[in-house]
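Here it is, the structure, as C-alpha cells.
With one protein chain withheld, the remaining protein chains of the complex are depicted in position.
On to chain A.
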Amino acid sequence: MARVKVSEAEKVYILHGIRDDLRVDGRSCEDYRHMEVETDVVSNTDGSARVSLGHTAVLVGIKAEIGKPRPLVPDEGYLEFFVDCSANATPEFEGRGGEELGIELSNTLYRVFNNRSSVDLKSLCISAGEHCWVLYVDVLLLQCDGNLYDAISVAIKAALFNTKIPRVHMSSDEEGGKEVELSDDPFDCVRLNVESVPCIVTLCKVGHRHVVDATLQEKACSVASLIIAVTHRGTVTCAKKMGGGSLDPESIFEMTEAGKRVGKALHAPLMKLLQQEESLGKKRQKVGFLG
C-alpha cells in the first residue's frame, strides 16, 4: 500500500498530538476528514457513486446481470467484487503492482457485504434455483490518501442505494419453458433496501490511543489497526485486525466500542444526504470528477 516516509521527530510530534486528542490537521481522534459523496455518476452502470475523503478518491460502479443462483442458497442472489487499483492513485500500482492490494481489499469486501444480514440477497432472486441478479461491484481507486476501507464502504453503500435493477418477470409457456421478460418502461425498476448495509470504520492504534480515518502519516506511526463493519444500529458485523503489530484485548475492546460509536454516527448523515440528492431528481446538477 501507498506509504510515506516519516522521520522520528515527526513521529514523536504526531504521537504527542494524538495523546492530547489533537491531530496534525486539527481533528480530534474520532473525527473524519471532509467527505464528498455523489451518486449516479457513470451512466452505463445500474448504480454508481463517487466518494472523496480527504485526498482519497474512489469510484464504485454496480452492474446487475442475470445469473444462476448458488446451489446452496437457491433463493438468493449474490454480489461480486473487483477492486482496481489505478496507477493514477500511486505509481506503485503500475503494472501489476496494485493486484495484491486489490485482492486483499475485495476479499475483505466479500466478507463485509456478501451476506444476507448486510444486503437483502433474497430480493435479488428472480426464480429460485434458476435465475437471480448478480451485482458486480467494481471499485476503482483513483487516489490514495489513507483510510481506503472506509471510503470504499461508504461508496458501496451509496452505489447500492443508487442501484436501479430493471424489473423483470418470468413468463412460462405451455411446455414449462421459462423466459425472462422485460418491462418496456425504463423507469420501471427495483431499488435495494440499503438500510442495514454496514460501513467500515478503520481504527489505527497510535501510541496508547487510537484514531479513525488516519492519514498516511498517522498510518506510518501505527503498528496495527482494526477494521470493524458497523450497521446503522451499531451492530458489528465483521472485525479484522490489520498490520504487523499486536493489540492487547483491552485495547481491542476499547477500539471496538469507539468504532461502534463512530460508525453509528456515520450512517444517519449519509442516508440523509443520499435521500436529499435523490429527491432533487432531474434538477440535480451533476458535479463529476472535474467539479
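Everything below uses one rule, namely that contacts are C-beta pairs under 8 Å (C-beta built on N, C-alpha and C of every residue); 3 or more make two chains touch, one makes a residue touch a chain; residues count from 1.
The rule we apply is simple: contacts and distances are computed from a predicted model.
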Pick, from "BPL/LPL catalytic domain-containing protein", "Prenyl (decaprenyl) diphosphate synthase, subunit 2", "Cytochrome c oxidase subunit 2" or "Protein DIS3 homolog", the protein name that UniProt gives for the chain of this complex that is not shown. "Protein DIS3 homolog"
Considering the complete complex, of A:V180, A:M242 or A:A265, the missing chain is touched by A:V180
Spell out, residue by residue, where the missing chain touches chain A. 43-46, 63-66, 166, 168, 173-175, 179-180, 182, 184-187
